[in-house]
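Missing here: one protein chain of the complex. Every other protein chain is in place.
Chain nomenclature is as follows: A and B, assigned in order of appearance, with residue numbering initiated at 1 for each chain independently.
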Amino acid sequence: MPQNETIQDLNLDEYKYDFVTKSEPKFRAEKGLSEDVVRQISQHKDEPQWMLDFRLKALEVYESKPMPKWGGDLDGLEGVLDEIYFYVRPQDQMERSWDDVPDEIKDTFEKLGIPEAERKILAGVGAQYESEMVYHSLRKEWEDAGVIFDSIEDGLKNHPELFREYFGTVIPTGDNKFSAMNSAVWSGGSFVYIPKDVSLDTPLQAYFRVNQERMGQFERTLIIVDEGAQAHYIEGCTAPVYSTESFHSGVIEIIVKKNARFRYTTIQNWSNNMYNLVTQRAIVEEGGHMEWLDGNLGSKLTMKYPSCYLMGPHAHGEILSIAYSGDGQHQDTGGKVIHAAPYTTSSIVSKSISKGHGRSTYRGLCKVYEGAHHSRSNVECDALLIDETSRTDTYPYIEIEEDDASIGHEASVSKIGEEQLFYLMSRGISEVEAMAMIVRGFIEPIAKELPLEYAVELNRLIELEMEGSVG
Amino acid sequence: MSTALTDIGLMEGVTEAMNGAAVERVSLGEPEWLRERRIHAWDVYERTPMPSTKLEEWRYTDLKKKLDLDSLRLPETEAAPDDPAAWPARLRATMEEDHEASGHIVLVDGHVVHADLIPELAEKGVILTSLHQAADEHAELVREHLATEAVPAEEGKFAALNAALWTDGIFLHVPKGVKLDLPVRVTRSYTESGAAYFSRVLIVAEANSQVSYVDEVISDDFDEQTFASTAVEVIALDDSQVQYVALQRLGRRGFYQSVQRTLARRNSRLDTLNVAMGGSVTRVDLSARLLGPGASSDMLGLYFGDEDQHFDFNTSQDHEVPNTASDLLYKGALDGKSRAVFRGIIRVHAGAQQTDAYQTNRNILLSHGARADSLPNLEIEADDVKCSHGATVGQLDEEAKFYLMSRGLEEVQAERLVVTGFLGEVLAKLPLGGVVEKVNRVIEQKLSQHS
Partner (left out) sequence: MSDAPILRIQGLEVQVAEEDLPILKGVDLEINSGEIHAIMGPNGSGKSTLAKALAGHPGYEVTSGSVEFRGEDLLELETDERSLAGVFLAFQYPVEIPGVSIANFLRTAVQAHLPEGEELDIFDYSDQLIERMTMLDMDVAFAERHVNDGFSGGEKKRNEILQMAMLRPKLALMDETDSGLDIDALKIVAEGVNKLKAEDPEMSVLLITHYQRLLDYIKPDHVHVMVDGRIVQSGGPEVALELEADGYKVFEDAAAETARA
């Protein structure tokens, strides 16, 4: 059977990122979250006083907020948070040459195929290992054009004014419990500035790797796309599978200025014991164009709703998301679009696949404020259920205060059609391949937008999963 | 002491008028089982916190602002006589418009003052009577179904309040195999400003029976907030067909609160239509449970808001066994500063394969201050299902308006026609004699004030 050969060729385990690198951290804060830990992080980063104050204030806010009662099951989370390390410093400095990265860390990223990808297609690459960015590089031509692509720490050090102007303005500390937590303990992430009218023709890419057991990763990314500029940023996330649970909570703030265009792509393939609670938000000014491409394949529980605040006339926001939930996984994802100016448009397309005991939830908000006349928004959610034990939910919120607006939401739930299977099989295609083909077809509208290597990855995952589901 | 209790959600909504003593008063002379049921319900009420906007189901209706329980009195009026001459003019006018019926019930200020039924139906064993009376005369049936499986006190704060304080209501029982050709018509009239009214409806359609039930609530405008609470329990047994229609035409400052639960057994068809035109606040909690294979429910809703009217529909479609169907369509037009909230959920329970469930909410905003919130939810735990939902909020169809105007209609006429057509889709699905005309007339009236 040709299909089986394909799978063997891949030589994959269930989760191919399940390997651990032996490396000794330079520093590790004590377990759990405390004021001491926060102070240590700030001290290790040699931060200005205002940032330490910011962190300590955030810690207070975090402690004052209750655990969310909606979304996924967070009952076990407090126990997990007591046991994890909030800050692990793998090396003392960030490298700008790949050769200088310590061998064991380099090995890890080489296994993930990173330097190779960089040589081929990227404008710049960042790599985060545990709590710190260990490597950052940017092609010289872009550096010369004034592009900044740096670790968030270096952003604060080297561009203090620009940093302070925007940091924490898109997602205030108190936005939610986990944005507050991130604001207290953030470490790593990217600082990006694309100057006026500069168009990056290839993406910037960041890789996030959690290696150690009982680790919490809290990257913080701030991206400013100046007027008329264009760029694409990609992040990928992986971790080994441990028996204990890990935690990842990032905060991503983006400012898309007048007539700028920006796309942010996430392919999250964390191991299935990861809590992944992320806040991502973009402010889009007049004529700006923001796209979130969000792929959630891994983790135990993901709660993540990328959002676009359309603040200027003719701003456009787009959210494309794919979620895959297998046994023991809950993807609680979706998107938010806020229309706060006239002539703004948005679109959300969400596709989810639930298999076995997996659960996929779409949760979204479309809000049109009074005065945002001539706004248009369209939301489409399709859920595919593979097994009778699979589950899907759809919770859209539509809040419209403006009469001159047009808002539509459609959702559907389906399973793989018997007639479709029969049709494909009558052409000699095996059941496994036929199912995989139908699933791939289902997500095609979004998958075709993915960078090639991720699209291939996604296809392989589907193939594997279908293999397991044909009795 | 009481402050501390209300702080933790206990004893909230216990007022000078509504309290344990009132429950005792209303149960005077009633059978012991009913008295116990009321006391139990009151106990639940005291223990249940007042719904706040922190609850998903109440996110957009802030009772702190919308309802002043403390100001409400229990009605003082005694039952009016069974004499149309003594009834309020609006009640008489409303009933004159009605078409033929299998039977009538008239309630004035929460008490049944009139009941009639075609004699041959009575001979076949159909019961259409005051619920209060039925608790005595048909104790076994009422005791089995009243506030037990459909809308028990535990259902929520208002279900408990209603179960404790209801003064009267309607009991309709259709025996096995009996089919009513004409609808049963119920008209309720409220006259006392500032009062809190509690009534109930219990409909039991036995196997293979068929019945349509139309319940119209009317009043003049009130000077003070007036609260009209209804708990509706509809039970359709195997192979029966039931249509339940509620038509709300309260005057301003009326707060219409209705908890409705429908139970559809094997191969039954249980359709509902909620029309909300009047009142200042409307809150309907409609829950359709599909409990037997082959059961189906169409759920229709229609609302037209103007001035500062506030509508909140909270619906659920529970598919608990395989092979059931439900189809919900709620449509509304909003003018002035009115606001509508639709929150619906389809739940396909684990194992409920071959479910067909649909849910659609469409709103048009006719004026700048109007607002619509729509939350159509799905929770699907079976894979072999057909489920979809859709929601739209938009303006009047400009193309349609242009088309009509190009044929010589004035703008206002064209707009009215488009709105009537938009809302008419709902009525066309449940065209009960008399209801369509009445609703259309109210729509016309509201549209004539639209500028």
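In the analysis below, contacts are C-beta pairs under 8 Å (C-beta built on N, C-alpha and C of every residue); 3 or more make two chains touch, one makes a residue touch a chain.
Since the structure is predicted, the reported quantities are computational estimates derived from the model, not experimental observations.
Contacts of the undrawn chain with the visible chains, over the full complex, involve A.
Only one residue in the set A:W50, A:W70 or A:Y423 touches the chain that does not appear here, and it is A:Y423. Of the listed residues A:I105, A:A123, A:I353 or A:I443, the one in contact with the hidden chain in the full complex is A:I443.
Interface residues of subunit A with the unshown chain, by the touch rule above, are 1-2, 417-420, 422-431, 433-434, 437-438, 440-445.
Keep this in mind: only the chains that are shown with their structure count from here on.
Centre to centre, using the average C-alpha position, subunit A and subunit B are separated by 45 Å. For subunit B in complex with subunit A, the touching residues are 56, 350-351, 353, 363, 365-368, 370-395. Of all residues in subunit A, only 70, 370, 383, 385-415 touch subunit B in the complex they form.
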